[in-house]
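Note that one protein chain is taken out, while the other chains of the complex remain in position.
Let's turn to chain A:
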């Protein structure tokens, strides 16, 4: 607009003077007003096609300028002005296109055009012609009420470009919201029924396009939408090149870049076209990244290729120009052969596909051993070539390979051609590294020989065996030969105490290695030297020594790799004659393990003499365990702790001493000790033993009957042993041993007395307290006898009792006996005749047992009717029932009984007194009632009572257990 505003007046100023002259030439005013023929629309492309003509053109050709104006919505709103120049022919229909950024369905556009002659051959027109009339550009779209139309219906565009979406609202529609994929998008209202959504820098979402969908209130159809097919930007092909292997085909290749294909028939993958300008040939590639171009013109040497890629939106191309002979990529060599000349040489031959013998090739030859390139060489060759590899290792696998290129115009190496081969074996080239260990056993030398396996480069083949020749120096004629089969790396010989020379060689299939010699003197293995302690580092040990003699042939340092194991795994290191120190390093060295090194000096005679012994740790560690402590001489005031020593090979460091910790309630440390505290804040006494050889410690000044706790732990430079549980010990009582000395004999004495008493108890009993004192045995008898007075011993029958007294009565159990009887009066009655089972032979109840006292019986008879006559016993109320409590019952019974004894009239003349002291045991009663068919309860007592004198024999016959009966009467002793 601005441009046209400025240009227009200026142009008029220039043209106006010319107008008059042109009018003069033509004879009339020159007005060529363009006439718009059609204005068509391509909706999908949003494009307006304008066709017009210039009527009244009299010339065949006339160069003209046109100016086209486009306005939007109304004619005055001009949005585009464009000048267009062309040569116009008579009656020619002119075309011009314009692309709208807004879909044409949404807004009406207007277009007009004017012209001006701009031809040098003719006087220029003095000014623009008049404008053509405005032509309306619109797509008739009717939007139904309650619907929404979205334009464009679909659009193909490139990623990163901008697009304007337009919405046409139908009547009654409101509250329209739109989403792009899942994100809301907002537009600007153009008028009441059109709004525009401008999307800038669109991104690729999916091959199936990016959906824009809108929903509206009051809509009859929903959702409304459109799809934007966003294509990725077409990339320029990279690394485009062409080459030939055979001068018949050019293989062109490139990196295609991203695939811009879209589905929904929007866009296929981009295509690739090759165009060669010299031949004018063009070929569409079948592949995305390569194309084979047939060479049809043999004479053509130079090629100019243009590779063009194209999709619906864009076209890109790259160009290369080259000489065919400079783009030769040879095929890999063929017929590769390898021939070994000897163990160290091999010859390789190969052939090339070439255009002729005159064609010179550059070949690269490589020799590989175990994937490592050990030899590389470039050689210039013709069609066939060879190369000799020398300095090879015997018995080794190699891989030889070769590749070639054009020597004149190097483009690319061919592919490799390779062949593997092995060199044959050769005799071992190196003497064995040997060593020995000598020990004396039963007056002979036990020599263990060791040797290290030869390196592959030294063995030159597979070692089959080792030969050992033992030569007695004292008797040179006697040499013994031994053979040890591989892969053994040692052997053991038993030799006498002579001097020997031992020769060791290794054999493979091709020969014998140089020999290794060792000499043994008769004192080998007996050397005694001082052991020195050394300090290692984590990398190993530095060992130095003083040479013994000036003419040493060399030195050997040996050590056990596994000093703690049974299997020592002897290692050694050979050192030169001028060496007096060395570093011994090994991955096998472990912290906390003691290593013992021996340094030998080798003499000219190959004899090795022990120089020094050195021992040390790479890293000393604190002891892992404490010694097992034994307590000796345990007294109330002291005890001695003793413990065994550690095996030096199993020490994790050099033990510098021991610490004894003692805990007690008193916490009074001995002056030798000091108070210290452990990690658990417990305070205790510590005694330090600085001599590692001292393996005992006396703990003194202890309190009797006190608890002490102790711990013995070794200490090293790396720390002390673990804090284990303390051992508890209680000191004994001071007098306890004295008491023991007294009590024990006393106890023994008492025991002896008791045994003796028991042994003589019968005798003592008879002597001291007989069951029935025998008046005739009484000691008093001797007194009587001595006085000669026989009447001192009272005879019972001479006595006339005045009163009978019951001297004992038993209570309690009799109730039970009463209850167990039959509840009939006559049965329960104490009338003996009816109760005695032998009377009628029947089995009446036998609740009581009667034992007659014949002494009284007899006296009764003897005394006539004197004495008490208790008369027949009567029933007592106590015998009436079972419900009466036993004790009460007994009382009643007892009372009645005594009463009856006192009041009963004399009906019988004889009385039998039965002792109630004799209380038969249950077992006894069983024997008494064996004839009774009814069960009889235990009777706990026996009543002493008067029974009729006529039944004594019956009652007596039943009585066989008279445990406490006292018989008073003569003749019964």
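Some observations on this one:
The rule is short, and it goes like this: a contact is a pair of C-beta atoms (placed from the backbone, for glycine too) under 8 Å apart; a residue touches a chain by one contact, two chains touch by 3 or more; residues count from 1.
We adopt the following convention: contacts and distances are computed from a predicted model.
The chain that is not shown carries the UniProt protein name "Cardiotrophin-like cytokine factor 1", picked from "AP complex subunit sigma", "Cardiotrophin-like cytokine factor 1", "Actin-related protein 10" or "ER membrane protein complex subunit 2". Within the full complex, the residue among A:53, A:154 or A:273 touching the omitted chain is A:154. Of the listed residues A:133, A:162, A:181 or A:457, the one in contact with the hidden chain in the full complex is A:181. Residue A:264 is the one among A:247, A:264, A:634 or A:650 that touches the chain missing from this view.
In the full complex, chain A touches the hidden chain at residues 150, 153-154, 179, 181-182, 205-213, 221-227, 229, 263-265.
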